[in-house]
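With one protein chain held back, the other chains of the complex are shown just where they sit.
What follows is subunit A.
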Amino acid sequence: MMTRKDLVLVLSPRVECHTPENVYCFDSCLRKQMAQTKKTKTTSYGVLRELKAEILSERIGEEEKEEEGFCYRKTSLKMQFTLEFGGGLELLCDSVKIHKVNINLLNDSDILTMKDLLSWVRTNLIKERPEMFMKGDTVRPGVLVLVNDCDWELSGQLDTTLEDKDVIVFISTLHGG
């Protein structure tokens, strides 16, 4: 019998949040579905099967269920990163300049890209005014990103693959000189 904890929370874009309680579903359809299913305390196996099918067809969402018989678990990869914020960006993260973070990756591919990391940062580290850090999918124009001391534009920007123990620096250039 699978318990609540065993059912792994899979979410877009394939990164599990640091604290399992704070998972976010970025797919609005699934969110609606979750809302619907949460209304009824007892969820039928049929709904679960539907969700499983959706997850398997690469639409990811989150749901915690206490139902029996359903378990979906992927291989997990833990990665450690050092994130630095400069040029005023640290004010968006409680004035902490350096963050050492652990990210659990749940994915078919063992690859974590900058795109994944950015959503993770927006969700977990940016405590206020996210529009100062990100615009759409990527960082706000005017924010310099260095991955292991190398400008990310040279390594593919959002598609840059990250490895364990990488150092990523975000510096804002948007202030007087």
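The rule is simple: a contact is a pair of C-beta atoms (placed from the backbone, for glycine too) under 8 Å apart; a residue touches a chain by one contact, two chains touch by 3 or more; residues count from 1.
What we mean here is this: contacts and distances are computed from a predicted model.
The subunit not displayed here is recorded in UniProt as "Cytoplasmic tRNA 2-thiolation protein 1", chosen from "Protein phosphatase 1 regulatory subunit 19", "REPS2 protein", "Cytoplasmic tRNA 2-thiolation protein 1" or "GATC amidotransferase". In the complete complex, the hidden chain is touched by one of A:94, A:128 or A:153, namely A:153.
Remark: the residues of subunit A touching the chain excluded from display are 86-88, 91, 141-142, 144, 146, 149, 151, 153-154, 169, 171-177.
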